[in-house]
Structures are given as C-alpha cells and as structure tokens.
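Removed: one protein chain of the complex. Kept in place: all other protein chains.
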Amino acid sequence: MLSAPLVLAASFAYLLMLFGVAHWADRRARAGRSVIGNAWVYTLSMGVYCTAWTYFGSIGRAASSGLWFLPIYLGPTLAMLLAGSLLRKMIRIARTYRITSIADFIASRYGKSRTLAALVTLIALVGILPYVALQLKAIASGLTVLTGTHGGSGPWWSDSTLYIALALAGFTVAFGTRHLDTSERHEGMVAAIAFESVVKLLAFLAIGMFVCWGLFDGPGDIFARAAAQPALSGLSGLGGESKFAGGQWFALTLLAMLSVIFLPRQFQVMVVENVDERHVQRATWAFPAYLLLINLFVLPIALGGLLHFGVGGADPETFVLSLPLANGQSLLALVAFIGGLSAATGMVIVEAIAVSTMVSNDLVMPLLLRLRHRASSDLSGVPLAVRRVVIVALLLLGYLYFRVAGEAYALVSIGLISFAAVAQFAPALLGGMYWKGGTRAGALAGLLAGFALWSWTLLLPSIAKSGWLAIGFLTDGPFGIALLRPEQLLGLSGLDSLTHALLWSLLANAGLYVAVSLARAPSAREATQALLFVDVFQRSAGAPVFWRGRARLAELQQLATRFLGAEPAQRLFADYARRAGLAGVERIAPDAQLVQHVETQLAGAIGSASARAVMASVVEEEPLAPEDILRMLDEASQVRALNRQLESLDRLKDDFMSSVTHELRTPLTSIRAFAELMRDDPEMATEQRQQFLGLVVGEAERLSRLVNQVLDMAKIESGHAEWRNDQIDLCELIAHAVQTTAEVFRERGAVVSVQQPESVPTLHADRDRLLQVLLNLLSNAAKFVPAGSGRVEVRLTVDARAAQVEVADNGPGVPVDQQQLVFEKFRQGGDAANRPQGTGLGLPISRQIVEHFGGRMWLRSEPGRGACFAFELPWTRQQEETGA
Amino acid sequence: MNKRVLIADDEPNIVISLEFLMKREGHAVSVARDGPSALEAIRGTRPDLVLLDVMMPGMSGFEVCQAVRADEALAGVKILMLSAKGRDTDIAKGSAMGADAYMTKPFSTKELAEKVRELLSAA
Partner (left out) sequence: MSERLRNQRLLALFAAGWGLLNFPLLTLWDRAGTLAGIPLLPLALFGGWALLIGLAAWVAEAPGDE
C-alpha cells in the first residue's frame, strides 16, 4: 500500500513533466527546429491507441478468455499494411483541402454538408464519452488498489478522480487551445504523446519482466504451471465453445482495424498531425512492432496473477498493480500506475482536442452563424473559447458517466462499444475516398442507420445492464416483440453482443450507403468533391478555384477580421499581396482566387462547411453548372500545372491538327461533291462525267498522299519512326535521285547538272530517308523552274566536319518574308491559281529528317534570281535517340 | 429562280463542283479565287449570294464577310460561309461576322442547294 498523497504527488509530477516536454517541443517548433518531423516520433504518437485499456482491460480479458484480447491489436497491424496507400491518400486529401477533423473530412467529401458534419460530430461525441469514462475508471481503480482509498466513490468533492479529471482538462486546454492554427497542428501535444508512448511501453515491459522472472522462472514456468491447473489450461488456447468463434475473432479484428483509423484521436495523430507523408512508410511496420512489444507480456501477467492470487482472488484488471504490491515492490507498482496514468492521459488529451475541434467547427459555429449571421460582431475569440468549454465539459461528462454507469460494466466492454460507434464512419469515409458515386444522401442514410442500430444493439443494453433502464426490453423485446430484442435482432442468436451489433449496424450502414447513393445521381457539388477526393493523387497544384462571382475586398477583409482576429487577418492579406507581387493590399483583385484563399483560411478556424456558408453571404456567386465546374477543374489542374512551354506546344499541336483536318477535308469535299453531282444526274453528259471522275481520282490520290505524309510526319516527330541506318555513298544517292526525277524535268524542258568531288567518305544514315529528302528538293525545283528554260544545279561539297548538298534552281525565287514560312507545315509557295500538286508537308518532313541526323536545312534565295535549298549532314552526330 | 451567285474559293476543284451545282440550280455564276478579288467582285457585281470559303489567301473569308457587312450598300448580299472547320466557336464567329449561314466541308450537295434556295427566296 502506498500513501495517497505520495501517489497523487507522483501523478502530478508526471503530468508536469509531460507539460514540460510539450512546452519544449512547442518552443522548438516556433524556433523552426521542430522535433516532431521524424518518422519515429510519428510512429510513437500512434501509440496513443493503447490506453489504460491496454494496461488493465487486456489483462482482464486475457484472464477470462485467454488470447481473445489479441484481435484488438492484430486489427491495427493489418490496417497499417494498407497504410501506404490508404493512409497516404487520407493525408494527401486532408493536406490539400485543409481538412482538420474526421467530421470535416466526411462533410467535405459530400459537398461540404453541414448536416453530415453535425451528425458525425454527434456520433463521435456519444461514442467517445464512455471511452473517456473508462480511462477515469481505470485511474480510479488503480488508485484504489494502490492506496486503499476508494477513488470513484464517496462524495464527489473528495474524489481524487475528479481532480485528476480536472487536471487533465486543464492540461489539454493549455496545450490544445493556445491559438488557432489553420492547420490544426499541435506540435507540443504530439511530442508529449510520443513521450508517453515510450513511458507506458517501458513500464509495461518492466512489469512483464518482473512477473516472468521475478515471481516465476520465466514464461515457460508460468505456462507449465497454468497448464497443470484445469481452470487455467484453456486460456492458452482459443476455447472454441461457440460455433461462431471464428466469426467473433474476425469481427473483433475487423472492428479494431477500423477503429485504428476512425477513432478521433487516431485520425488526429495519423492524418491531421502528420508532418511528412513519407513517415507513413516507417509507421507501416514500426507501429505494429510497438503493439507487439506492448502485448508480449499480457498473457504471462494474466496467468501469473491468476496463479498467484488464485482464480477469483483479485480483480485481474489490476494485476499490474496488485502483483508488484503483493510482493513488496512498491516502487514498481508506482511505476506501473504512472504507466497506466500515462496511457489514460494520452488518450484523453488527444481525444478531447479532436472532439472539441469537431464540436466547435461542426456543431457550434454553424448554429452561431445561423443565429447571428447578420451581425458583424467580432467572432475571432469564439472558436477557441468554444473548444475550451467543450474540453472541460467532455471531461466532466466523462467523470459523470463513470460515476453513474461505470461500476456495473467491465472496462473491456465499454471500450469496444466506442469502437463500434466510430466504425460506423467506415462506409461513408472509405466509400468516399474510392467511389465517385457516393452521395451525401447515401452517407446520411448509412450513418443514421448504423448509429441507430448501434444505439439499439449496444448502447441501450449497456445502459440497461448498468441498471438505468428496465431490463425488460432486453429479454423480451420492446413491447414484447421478440424479433426486436436488442441482442438477438431478428432472431439472430448465438453471437456475442459485440459481433451481433457490428454485423447489423455495418450491414445496414453499408447497404443503405450504396443503395441510396445509387438511387440518385450525385449533384454538381458532390461530383466535383468526389473527383477531388478520389483522384487526389492525379491532381497536382492544390485545390482548384470554384468560385465564379464578385466580392468586395473590404467585405472579405471584414470577414477575415471577424473570425480570425484583426492581426491574423491583416497578415493574411499582406502575405497574399506579397506573393502576388502587388504593391499593397488595396491592389488585390477580389477575384475567385482570393475568395478561395480566404475561405480556406477560415475553414481552419470554423470548419469548411461554415466557412463556405459564411463566404456565400458576402460573395455574389454565379451558379455553376456541372460542365462549368468540370471545365474549371480541367483548366485548373492541367493548365496551371503545366509550364508555359507545354502550353504553347499544345497550341502548336492544335494548329497542326486543325491544319491537317482542313487539308484532309478539302479533297474530300471535292470527291463528295462530284460523286453526289454524278449520282443526282443520271443524264449527265459522258464527257462531263469523265472530267468529274478524273478529278475525283486525282483528289483521292492527293488525299492518300497527304495521309501518308501526315503519318510520316507524326512518326518522325514523335520519335516512333523506324530508321535503318547504313553506310551511304552520297554520290551514288544523288545520281539515283536525279535519275528518278529525270522524266519530270524532261517534261518541263529543264536541265539538271550535278557537281560533286572525286571521292566522298561514306555517311552513316538511313538511305531511303535521305533519298526522300533529295527527291523532295528536286521535285520542288521541278515545279518552280520556268518552262523550257529551267536549270537545276545539284552541288555536293564535303569538309572535315560534314557533307553539304545544295539544290539550286532558276525559278522565281522565294520572297524574303516567306523564306521561313516554306518550312512550315501545309505552306506552299506560289500563288493559289497555279499551285502545283503538293501537300505542303514535303519540306517540313525533309527538314525533320535532316535534323534527326544532326544536320540542318536552310534556304537561300533572292526574288527573281532563283532559290537554293541546302542541307548539311555531319559525319558523326550526337544521337539523342536512335530509332534503329 | 435566276439569281447571281459568286463563288469565292481558292481550291479549283471545289470551285468546279460548286459552279456545276449552282448552274444546275439555274443561277448565273461568277468566280473569285482569293479574298481581295472576292471583295472586289462583290462590290462590283453585287451578287445575290456569295458562297464564301473561309481559308483563302490574301484575306480570310471572315475578313471579307466583315467588310461586306460593314458596307451599307451591300446589305442585300447574302453570305453563306463554307469551311473545313466545324467547331462551335467557328460557327459562332461566322454568325458574329454577319454570315447568313455557315456550312462545313465536306457538305452534302442536297443540303447546300436547299440552304441556297432558302437564302435566296427570303429576299
């Protein structure tokens, strides 16, 4: 037995130490040297999952049903395996859209619905209250065992538990509500939580080692002795009496798996407080490792206690305290108590902060705003004040619940009831992240149904079993309707109450969610939010802007002042102006972007649903049609993310596409027109028909030439062309080209002469492609030389670096202003009236080919004095990429 | 019906087909092969209808249309624009410029004839 003052003094000393850690961390954060930007700290902060339940409840459960305490920790292990994708997505969404709580998350996904936010908050509140009471109960029991005084009974003003509860409230207020951080980060709190995770692990391991090697000869000894006693031998097994045992194990695992994400405190540390997404990687295995370590000695301690005290000798839930005490290890017992206290305080602090944020943002502020929306009163102090009040109220209510109902019901069950409550968030939240079809109505229906069934099958029975409700409706069903018995709904019996409740509530929840969502298409707002959430990894630059309307700068400033306070508001606008490169705040254009920015900042203080409502009151919004929204989303995500070069390339591509379609449609127009004319006039003169048919054939040929060239061009440009490189003799190639075009020149009465050196080194290139270039240049020349007196000269010169080919003609030449244009797609020289048959793609393709081999092509021309097209090809080239 | 139609297009084969079509409809046809000469021809001969191609050298069909509509004296000239571009924005642009109708290439000769009749009868 220890003296009560000693224990209390030690407890407060520990709390002060926690306070010190938090304070230190906050100071470091303000100095810019955060201590929590570390994957290990992140992992340890998740340890807040292990509460006083781990210290007392697990052992109690192990003592009565053996290994059945384990699924509560196996579930989170499995959940963490999915953390890499699931948790990261949640973090990304929360970060991108500035989501600060689980209610905010769900509400935001379904169109920033205030109703949903309120409902989720209520469920969380009702669900968490018993859990808080549980922590207080654990502390009370611990105190009782340790000091002999009866914490938790007697007049409330002398109940030390009450004072501990008040101390916790004070601590939480001090660290959770110092200021409004729009990201809702609490560095000090996280550091304190990580610290206490270490404390409780070490304390538990110490007890475990004491029991195993201090009281017995190691775990083997304990198990051997337990096996010898028939009452205890079953505890090392699964005790499979129930035919539903498998289902129950599964259900527990599933429940724990969901809770590790959806408990408000877990969401807070895992998602909201996360500093760096990459920390999730470490936590994936490190957190399960923590859970394994802390559970290592649970079974030995339970068995050891039962062996030591005999079955029924002492309350198993406090074995961690009674065992050391009974063996003279008072210090160890105190350490164990501090460990348990640590576990309890961690849970309470984080849970209280998380829940108070939700209540403030999603219950109180919306109500306040609706009542006083016209008033321009300064509401900047209100969110903080509300949170403080809620924290204190939460703890006091928890204490009340503990006094009133906590005695009759074992700790174990209370915790699981809370788990089952938050598990109701699963369909709406998980569905919302992966299914774009989930609608607000579906989420509402699912949540209401799940919550209702949870209350009916778990909450009410627990209250009844504590003696506060007539037990009749439990045994006979309400109004005697046996089918509606809370623990055997619709006659489903044989399951323990938890599995039974979980089955019905989740079934109804998920079922209604899907069914109601499918009943009606999502609204425009829901569809866009769905897109933003489900596709969050595909979208880059942050949240796009949805506002289309007008606002006045002064009104926006007023709004910011009203909710954030004068100074933060000023800073907000000054920062915005600075980042936009404006001379002063007055210059800021009250456009959609500013509105969005202000709304986001407000969301940090009053929740996104309220922020949106408040903004709507000052901005004249133009209603957006779904196509508009989708177009804005498109613009926002593509255009802003791409750099300007990509934008202009896009424009080029569009120009090309429209040119191509235009070029393709032109011959098609003639073909169709002539065909129709011939069809509609069976009496057409044969001559006329022949003329038309000839034109049709010609245009068809033109079309296919064009298509081929376009494909060629596309292939070369995109790098998908095939290049078959070989050693080429340029002299031979030129001779071949000239020979091929000889007929064309003869027809026009033109003469071609070739000048080339004696010997030429071989060039490594694609023969067919180079031939294509030469033929192109030669045929161009043929088109433009004057009839009868045309002269074309082909000159080949070589030097150490490259080979140069020139094709010069004595045609009209190209005007200076067009000399660059000829290399552009679909441009053709000459006037339209006597434009020779061509596609306008020959030169661009030739240039691409030459450039592919590291060379360049150019034009030299004086109007009236002919044109000279030339290209050079280096002997060795730096290949960016070879298609060969 | 015997009206005067001006065909303004730089593609020779399209001109041939349009010419044939309009003559079949019984109209008197004249031809312009680029923007400036089209505008000149309109001012000079005051046709009842112009089949105006958008993509022409010198001056685009849009510019010609705008110029014609800016001229009070040419208010009686109907303009039917022809283009290979069929996007809504282009059609809107055409109407904004003052075209009486807009058809995309390739067109159906039946539809074109129909539209021409419509425009010419609503005198």
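Per-chain numbering from 1; labels A and B assigned in written order.
Here is the rule we use: contacts are C-beta pairs under 8 Å (C-beta built on N, C-alpha and C of every residue); 3 or more make two chains touch, one makes a residue touch a chain.
The shown structure was predicted, so the numbers you read here are calculated from the model rather than taken from an experiment.
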{"item": "Displayed chains contacting the withheld chain", "value": "A"}
{"item": "Candidates A:130, A:264, A:288 or A:855 - the one touching the absent chain", "value": "A:288"}
{"item": "Residue of A:253, A:557 or A:810 touching the missing chain in the full complex", "value": "A:253"}
{"item": "Residue of A:7, A:22, A:46 or A:70 in touch with the missing chain, whole complex considered", "value": "A:70"}
{"item": "Touching residue (missing chain; options A:78, A:275 or A:448)", "value": "A:78"}
{"item": "For chain A, the residues touching the chain missing from this view", "value": "67, 70, 74, 77-78, 80-82, 84-85, 218-221, 223-224, 227, 236-238, 240, 245-246, 249-250, 253, 281-282, 284-286, 288-289, 292, 296, 299"}
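One rule holds in what follows: only the chains that are shown with their structure count from here on.
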{"item": "Intercentroid distance (Cα basis), chain B paired with chain A, Å", "value": "56"}
{"item": "Touching residues on chain B, where the partner in the complex is chain A", "value": "10-14, 16-18, 20-21, 24, 33-34, 55-57, 84-85, 105-110"}
{"item": "Residues of chain A that touch chain B when the two form their complex", "value": "658, 661-662, 665-674, 676-677, 680-681, 695, 698-699, 831-833"}
